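A protein chain is absent from this complex, but the other protein chains hold their places.
Our next item is subunit A:
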Amino acid sequence: MAVSQPTQEKESEDCSLLPLVHDIIKCMDKDSQDVHQELAKLKVKIQEAREQISNMPGVDSSPLEQQQQLATLREQVRTKNQLLQKYKSLCMFDVPKAS
């Protein structure tokens, strides 16, 4: 947990556009010619973020809907397990007593 937390934060920071905007403003303050390069970086970053979002699995639904689907699936597995147990525990050779 202690290891995964900084990793997650790092990943989130990687997605942020603010550092690039900050770099652009700095270049503008300095009247640097690198501003165009920085602007291009920002465009590329935005484009990459779009592609990344499009390829992300499991984001086609809201978290709430996803939790509902997950609960439904768990319920299905539980029901099917019960059914299987019921089938397997059937007494095939239980002969009813003759009246």
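Just so it is clear, a residue touches a chain if its C-beta (ideal position, glycine included) is under 8 Å from a C-beta of that chain, and two chains touch if they have at least 3 such contacts; residues count from 1.
Assume contacts and distances are computed from a predicted model.
A.B. asks: Would you kindly match the missing chain to its UniProt protein name, picking from "Mediator of RNA polymerase II transcription subunit 4", "Light-independent protochlorophyllide reductase subunit N", "Proteasome subunit beta" or "tRNA-intron lyase"?
C.D. replies: Choosing among "Mediator of RNA polymerase II transcription subunit 4", "Light-independent protochlorophyllide reductase subunit N", "Proteasome subunit beta" or "tRNA-intron lyase", the correct UniProt name is "Mediator of RNA polymerase II transcription subunit 4".
A.B. asks: Which residue numbers on subunit A touch the omitted chain?
C.D. replies: 8, 11-13, 15-18, 21, 24-25, 28, 39, 42, 46, 49-50, 53-54, 56-67, 69-70, 73-74, 76-77, 80-81, 83-84, 87-88, 90, 92
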